[in-house]
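One structure, pasted below without further comment.
A single protein chain has been omitted; all remaining protein chains appear in their positions.
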Amino acid sequence: MSNVPSDWEVVIGLEVHVQLHTRAKVFASSPWGFGQEPNEQVDPVVLGLPGTLPVVNREAVEKSILFGLVVGASVPERCAWDRKNYFYPDNPKNYQLTQKDFPVVVGGQVEIELPGASRNVMGEHKFIRIHHAHLEEDVGKLSHAGSGSLVDYNRAGVPLLEIVTEPDLRSAAEAEAFLRSLVAMLTQAGVADCDMEKGQLRCDCNVSVRRRGAEKLGTRTETKNLNSISSVRDTVIYETARQIRELEAGRAITQETRGWNAELARGYVLRDKEDAHDYRYFPDPDIPTLRLSRETVARLAKQVPENLYDRQRRYVEKLGLPYTAASVLVNDRALAEWFEAAVAAHPANPSGIANLVANDLLRDLAASAGAAGAFDEAAPAPVSLASCPIKPAQLAGLVKLTDDGVISKQQAKEVFAEMFKTGQDAAAIVDAKGLRQNSDTGELEKIVQEVIADPAVAKSIAEYRAGNEKAINALKGPIMKRTQGKANPGLIDQLLRKALG
Amino acid sequence: MAVGFDIDHLAKLARLSLTAEEKALYSSQLNQILGHFQALADADLPATIDDARVVDEAALRSDEPGPVLGAEAVTRIAPASRDGQISVPRVVDDEA
Partner (left out) sequence: MADALHTLAAAELGRRLAAGALTSRALCGALLARYQAVNDKVGAFTHLDQADVLAQADASDARRQAGQGRGPLEGIPVAIKDNIAVKGQPLTCSSKMLAPLVSPYDSHVAERLRAAGAILYGRLNMDEFAMGSSTENSAIRKTLNPWDLARIPGGSSGGSAAALASGLVPLALGSDTGGSIRQPASHCGVVGLKPTYGLISRFGLVAFASSLDQIGPMARSVEDCELLLNALASADARDMTCFGPSDRTLTPGGDAQKLRIGIPKGFLGKGVAPEVAAAVKAAVEFYRAQGCAISEVELPSADLAVPTYYVVATAEASSNLGRYDGVRYGHRSATAGTPFEMMTASRSEGFGPEVKRRILLGTFVLSAGYADAYYVRALRARAKIRAEYLAALAGVDVLLTPTVPTPAFKVGEKASDPLQLYLEDIFTIPANLAGLPAISVPCGKSGHLPVGFHLVGAPLSEAKLLAAGRLFETAHGYAHQQPAL
């Protein structure tokens, strides 16, 4: 992927704009949602009609605080809103309500995991610091039609949390890993849905390069409005290469705002610093400073889910899961909780449960759900466990049947498929299909004696006794044949060795 | 308070186009008014702004969707519209 010459270092900071999961808009009671007819989700406040006033949506504030708690930020005693003044047809009041000096979230950090050497190997972990996050309003949408443009204000006033990182990211891969981790945290806490296809997550990407070892940061550029993780990654790669090329050719980097053309995989200049806006920020006189109560913070703290990577470490270290399965499970909170419910029903074999969940269950759910979301092309399709025909305790029952030797692992796959189709308990399927293994020691001992008495296998017996371990397998076929394949393979092995020993 | 405003810059920020006469008039009036503001520069003022305007969470709105105007009402008051949207001259990429 990116080939940054080893004597250069890239420094990246991201500003991530996330639409919060609320029903009404952030300063108005108008509802919002994707895919509505234009201007149907607009009320007098959203349209900025003369005389209208903003009132802050409690849920938007609480979702913002919850995000702060998820990333371990401090929740300030107070937050306040400011006006950012600029004229644009999609900006109904020609000022945007945002938080400049007193944001709702200050500090915090996001743990990220870089790709390992292979899929089975965990990569390096790192912490990316959050500078702050502020709660603001989205703007409307402009589209071009012939000689004119059309404005739809449905999106105007949708709550946006702008999450600003410290310049802690050092590669395209880190930027990508950060966004994956952030999205997992936001969705797992119910703060946001982060569906990039619906424009629910957009990034501004600040990139600069410097000679490795240099302390001073290079001049940065800001590429705005990136709407997929791959665009962020491609922008970092593109911008890093461009800046190094410029500097190596003896040219300076201009501090500028840039755009990204995803189709051409190319960046372009939007405006340079000379044209920088003078936003004339000042405290919004319509929204008083808001005191954030400690009671609310304490209540929200209880809603913070277990951190993604804390959970992953617990699965590997305490439950003994292989990294691959653990990493798949923790990506989806509902899936992880489903898995844990199954483990609670059968605590003896978490790995056996994990294996079925991470492979069979996910595969079948994905097949019944359809295509992956466009937000993150590399991530698995989000699955809906709500409609999952198998309940956690049922899966636990299946694993227990295998562990108890009632059915073989091979048979377990067959039973699983039937459970996914019918929602029946494993035991019922095993009985109905007559899959229950024969573990009757007395009966099997008798069959073993009959088989080893058969002269046709004398040669194999001799070889086994001479030390060829594998020769014992030749004796198992006839036993299985006599039991219609239902003999417990482990028990047969044990009985054969005893008989021949 | 040294005043060095640029009337053209201010007009551009405020999205106003001014004639030469207006520029001259407003420049001289603003200078006169800003001169009167000298008292502000000279005053001994508190370092902090005591913010009397603080509310607690009871002042917040609950997340209940309310009524909307509807596209018909939005476009009825708009100077120009098409297909439920408000039309404006074509926006050139980041002209702002």
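We just call them A and B in the order they show up, numbering each chain from 1.
Here is the rule we use: a contact is a pair of C-beta atoms (placed from the backbone, for glycine too) under 8 Å apart; a residue touches a chain by one contact, two chains touch by 3 or more.
What you see is a predicted model; the values in this text were computed from it and never measured.
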Among the chains presented, those that the missing one touches: A, B
Option touching the unshown chain, where A:Q36, A:T52, A:T219 or A:N359 are the choices: A:T52
Candidate in contact with the missing chain, chosen from A:R83, A:R202, A:R258 or A:R333: A:R83
Touching residues (missing chain, whole complex) on chain B: 1, 5, 7, 9-11, 13-18, 22, 26, 29-30, 32-34, 36-41, 43, 45-50, 52-53, 55, 59, 61, 69, 73-74, 77-80, 86, 88-92, 95-96
Contacts of chain A with the absent chain, listed as residue ranges: 44, 47-56, 83, 85, 87, 89, 92-95, 149, 151, 153, 278, 280-282, 285-288
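Basically, only the chains that are shown with their structure count from here on.
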CA centroid of chain A to CA centroid of chain B, Å: 41
Residues on chain A engaged by chain B in the complex (per definition of touch): 22-24, 28-31, 37-44, 47, 55-61, 78, 86-89, 142-153, 259, 270-271, 277-278, 280, 288-293, 296
Interface residues, chain B side, partner chain A - complex: 13, 15, 51, 53-57, 59-71, 74-75, 82-91, 93-94, 96
